[in-house]
Every structure is written in C-alpha cells, then in structure tokens.
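Just one protein chain is left out here, and the rest sit where they should.
Each chain carries a letter (A and B) given by its place in the written order, and its residues are counted from 1.
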Amino acid sequence: MTLFAAQTAAQEKLMGAAARVQGRSLWADARRRFVKNRAAMTGVCILGLISFMAVIGPLLSPYTLEDLAWESISQAPSWADKHWFGTDDTGRDLWVSVWSGARVSLTIGLLTTLVSLSIGVTYGATAGFIGGRTDMAMMRFVDVLYALPLLFFIIILVTVFGRNIYLVFLAIGCVEWLTMARIVRGQTLAVKKKEYVEAAHAAGVATPAILRRHIIPNVIGPVIVYVTLLVPINILVESYLSFLGLGVQEPLTSWGVLISRGANTLETAPWMLIIPAILLALTMFSFNFIGDGLRDALDPKER
Amino acid sequence: MTSYALRRLLIAIPTVFLIVGLSFVLMHTAPGGPFDADAALEPAVVANLRAAYDLDKPLLEQFVIYAGRAMRGEFGPSIVYPDRTVTQIIATGLPVSLRLGLTALTLATLIGGTLGIVGALKRNSAADYAVMTVAMTGIAVPSFVLAPLLTLLFGVTLRLLPIATLEPSGSLARTYPWLGPYVPYIMPVIALMLPQVAVIARLSRAAMIEVLNQAYIRTARAKGLTENRVVTRHALRAALLPVVSYLGPAVASVVTGAVVVEQIFQLPGMGRFFIQGALNRDYPVVLGIVIVFAGAVVLMNLVVDLLYGVLDPKVRVDQ
Partner (left out) sequence: MIARRTLLLAGTSCALSFAAHAAQAKMVFNRGTASDPDSLDPHVSGGNSAAALIYDLYLGLMTVDGKGEIVPGAAESHTVSTDGLTYTFKLRPNLTWSDGSPLTAEDFVYSARRVQDPETLARYAQWFWSIKNAEAVHSKTAAAETMGVKAVDARTVQFTLSSPSPVFLETLASFQALPVPRKVVEKFGRAWTDPANIVTNGAYTLKERVPQTRITLVKNPKFYDAANVKIEEVNYFPTENLGTVLNRFRAKELDIALNFPPDQIDFIRQNLAKELHIAPSLGIYYFVINNTKPPFTDIRVRKALSMVIDRDGMVQKLFNTGVTPAYSFVPPAVPGYTASKASIAGQPQAARVAEAKKLLAEAGFSPANPLKFKLTFNTLEEDRKMAVALAAMWRALGVEAELVNVEFRDLQRQVRTGNYDVARYAYFAPFADAGAFLNLLRTGDISNVSKFANAEFDKLMNEANTTADQPKRVAAMQAAEKILMESYAVIPIYHYAGRRLVHQYVKGWTDNVRNVNLSRYIAVERPL
C-alpha cells in the first residue's frame, strides 16, 4: 500500500529526463528509438495480448461467470473439461473469471488515470500558464493536499461509496492528480519562457493558439510517460483494496479479488493464486517497461 | 532556514485541521454506525449509547465538540473498544509501525541504493539486467501474494519464524534467544521492503546514469581521478537527491500505511487500527490516526525539503 503515495512521488522524479523533450521535430526520432527498445516492445505486445484476451477470452469458453458447477469444485486446469485455468471453490470456470477480471482491472487502471489526467493537466497548465500569484496560490493548495493521508482517504471514500466501485475510483482519481498537476505546471512554466513562445506572444498570436501549438505538444511527452506509470499503480491499489475486502463486488471480479481468494488456497488449489498473480505481474512489468522505454525514447540524450 | 521551517509549520496547522474536518464529514456520511453490530440492540440501549458519544447531536456541533477536545489533546475513548482511549491505541500502534516501517525503509534504501548504483555503473551488463529484473519483480508482486508465500515457507513448513504474533516463537528464536524481539518483524519487513527496494533501485539507477553524464563528472574523470573517487566524491551525492525526496512521502506512508502487511501478520500497527476503525465506524479512532498521519506527512515533507537544501547547494529553501 505504501507503494502508492510514495511511488507517484518517485515517478515524478523519474520524469526528470522525459521533461527535457524538445518540440515536435524529435517525435519521429523518439518513435524510432522506442520501437528499437526490445523490453518496451515486448511490454506493448504482452499488454496488447492481455487486453485482447480480456475482450474475447470469456467468449471462447463454454462457461459463463455465473455458471456454478457443484460437481467440479476447485478442479485443476484441464483441457478435456474446457476448464483451461481450472475452477474455483464454487466450481466457476477460472478462465472466464480471470479474463473478466482483466477487463475490470484494466478498466479501473485506465479510468482512474484518466480522471487524474484530466484534472491534473487542466490544473497544472492553468497554474503554469497564468503564473504569478495565481500560480503560487494554486500550488500552495496542491501542497496542502499532499499532506492528505491518501491511502486512508481512499479507505474512507470506499466506505462511503462502498456500493459503486467506479465511483470510488473516480474519487481516487480526484485525489491522485496532484503529481500530474506539478509535472504539467513545471513543464508549462519552462516552455512559456522560451524565446519562440515569447515571440509568438509579441506577434499577437492568441492565447488558445499558443497553448495548442506550443505548450500542449511540449507537455504531452512527460504526461504520457507518467500515465504509463500511473495505470499499473492504480491496478495495484484496486487489488490491495480487494484484499482488504473493499474492492470490486459480485458479480464483477478483478485480479485483486481473484488473487486474494487464491492466497487462501495456496496448498490445495495453487492455480487459483498463480494464474491471476502471473497476469498481474506481467501487466505491471509491461507498463513499467513501456514507461521506461518512452522515457528513454523521449529523452534526446539517451540512445 | 529557521523562519522558513516555522512558516511551514504554521501552514501545517490549518492543513491538518482541514484534513480532519474532511475526514470527519466523510466518516459520518459512511453508511451504518458503530452500533449496527451483530445482534439488534434494544432501541433504549441504542439511544443511551448514541447520547453517551454525542452521536445524537447535529454533525456540526459534534465537530465543534471534537475539535475542542482534540486541541486539548483529548481524543476520547474508542467507541468499539471502550476500555481504551484513542491515545492509548496510538501509543500501541505507532511504535510498532515505526519499527516496522523504518526498518523496512532503511534496509530498502541501503539495498535498493546499492543495486541501483551497481546497475548504473555496469549499465546494460548482465548485472544491470539482473538488478532491474529484481526491481521489477518487487513492483509486480503485491505484498499480499508475497506474505502468504513467506508464511507458508518460514512459518508453517520450516517453523523458523513466528507467523502472526509479537512473541518470540519459532525455532530461530529458540536457537538464538537474543533475536527474540526481532523475529516477529522479519517476515513483515521483507514483505514491506521489497516494493521499496524496487522503487529505490530504479530511482537511484536513473539518477546515477544522469549524473554520470554531467560535465563536472567528465571534468573530474579528465583530472585523472580514479573511477572510485569520482563515484564516491561527486556522483553519489547528486544521485542521492531523488532518493531523499522519495523518502519523504515514503517514510510517512510506510509508517502508517503498511496496512496489508499488518493485516496479514496481525501486527498491532497504525494501519490495522485504522482499517478496523473505518470498518467499525469507530469515529474517534479513525480521526485520531488521521491527525497523526497528516502531521507525520507534513513533518516529513519539511524534513526532506530541509535535507534537500543541505545536499544540494543550488536549492535554497527560503526561495
């Protein structure tokens, strides 16, 4: 759990390199570098595969999430029964659960990130672009929110909104945008002072146009990198909450739910833990490799 | 520097106040109350209980009463554990959390830092890849997967370590009695430490690589200093910066946030009390812990900022 608050802060630091992305001319270069990064490309492939299976996986099986088979409780994976990943303690097919869980986990990761992305970018860009006292005040507010016991807050929010997991994750997104705002604000501030932006100003280019043409393209690099790092964190947060019994509810399931259930049957039905745990680990690996790859690709000094 | 620190501390007071207010409102809006327990209670009994804890008053009045008492340092008794005051609960939980968290973080910094620097110095070598794989695994395997594995191996099968107790049981403590007070913390520390090792290793590796590319390092090398000296004298200091700024929030969140680890190993730490408080709707306990936590975060952020100024002369804190 500690991972969470601290890791976002850590990644803010990791962003240092990516923050040096310079203008549009380097995009093609960056893409070339990214494609050459084997770890990152493997990550993309694995993630693609997992997402693909999340969509079609449950459809491939003859079973559904609601099918209980009392005759086949806690069965090991078997090809003949079409229980490719085995069954759980109610006789439900694990293949279906795992891929349905993938849907939920990935959706939650993306959704939460999207919320914090939209708030953070808007807030940070506004503060950075307006500057001066407004910037000061806005950033002081962020400092105040940094003292928020984030994890505890999430737990409180979950107890309040307990019935709707998506609402809870919207809420998490709402408390999680701080780092994003800081990154964007710093970047905006840096770009704003560049000669070409000042020249554009002097030439009478309207503010929205400046934002669109100069600021946003320069900010987008570090933001993308940050997003790739935030998504896995959010997936983890969900799994921790599920472990504590505060996560996704029936009939939905998620990797966190499956893993915490599997942890109890380690000796009797190890597949119930191993399969979702491996998928979760693979997803974590992939996102982090992609994040690293993007950072390296967007940093001109790295080759 | 002193006036800066003072100013920051002054800002901290309304910050903590705001956070407590927010938590107060949220906790009270959570469905169900502390007396919605197993068996239905007689309405007269419930009315008595609610009155005894001021829960029958309007929310605003409750908050004013609470804030007034809290400012005098009275956090009141727990509603669900009426034998204990919130202060007693924190006095039990905080040392456990500190011991667990600080040990984990210190070890994580030492191990993670070393791994990261080794990785950076031997970039793209087999050693580097090995280090980064370990680091990635630490991030990818949640502690609630790791903890049961550890328990099964060291607790149940080998009987080496106690499973979930602060007692010095297990064969390790029997063979080496002086280890007694430490054995209960071994598995929790490992479970808590690994993700931190991973983050710190990645962080220090990235920072070190960056530093090694800097002009002054090249100058130092050109001067003919040995690589060893270059690293220890010049690079290390700069590479530590991001780790230090990471440690700020990490200390605070590790100390109170090892909820899952505390839950699995049944350690009476702050995180466990918090979760139970939240589930039991034990309002005073939740709020008391929030106050401690918010205070800790504010304090740690300040310490880190000051430390940052010491490590990096370019950063002047009173800017």
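Assume a contact is a pair of C-beta atoms (placed from the backbone, for glycine too) under 8 Å apart; a residue touches a chain by one contact, two chains touch by 3 or more.
Just so we're clear, the structure is a prediction, and the values are computed from it rather than from any experiment.
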Among B:92, B:114 or B:137, which one touches the chain that has been omitted from the display? B:92
In the whole complex, not just what's shown, which of B:25, B:98, B:134 or B:152 touches the removed chain? B:152
Residue positions on chain B contacting the omitted chain are 31-34, 36-45, 48-49, 52, 77, 80-84, 88-89, 92-93, 148, 151-152, 155-156, 159, 162-170, 173-174, 177-178, 180-181, 263-268, 272-273, 276, 279-281
Where chain A meets the chain that is not shown, the residues are 66-68, 70-71, 73-74, 89-90, 92, 159, 162-163, 245-246, 249-251, 261, 263-265, 267-268
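Heads up, the rule we're going with is that only the chains that are shown with their structure count from here on.
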I'd like the Å distance between the centres of chain A and chain B, where a centre is the mean of that chain's Cα atoms. 22
In the complex, chain A residues that touch chain B: 1-7, 9-10, 13-14, 16-17, 140, 143-144, 146-153, 155-157, 159-160, 162, 232, 236, 239-240, 243-244, 259-260, 263-264, 266-267, 273, 277, 280-282, 284-285, 288-289, 301
Chain A contact footprint on chain B (complex, rising order): 11-12, 15-16, 18-19, 23, 26-27, 29-31, 101, 136-137, 139-145, 148-149, 152, 192, 195-196, 199, 202-203, 206-207, 210, 213, 242, 245-246, 248-250, 252-254, 256-260, 263, 271, 274-275, 278-279, 286, 289-290, 293-294, 297-298, 301
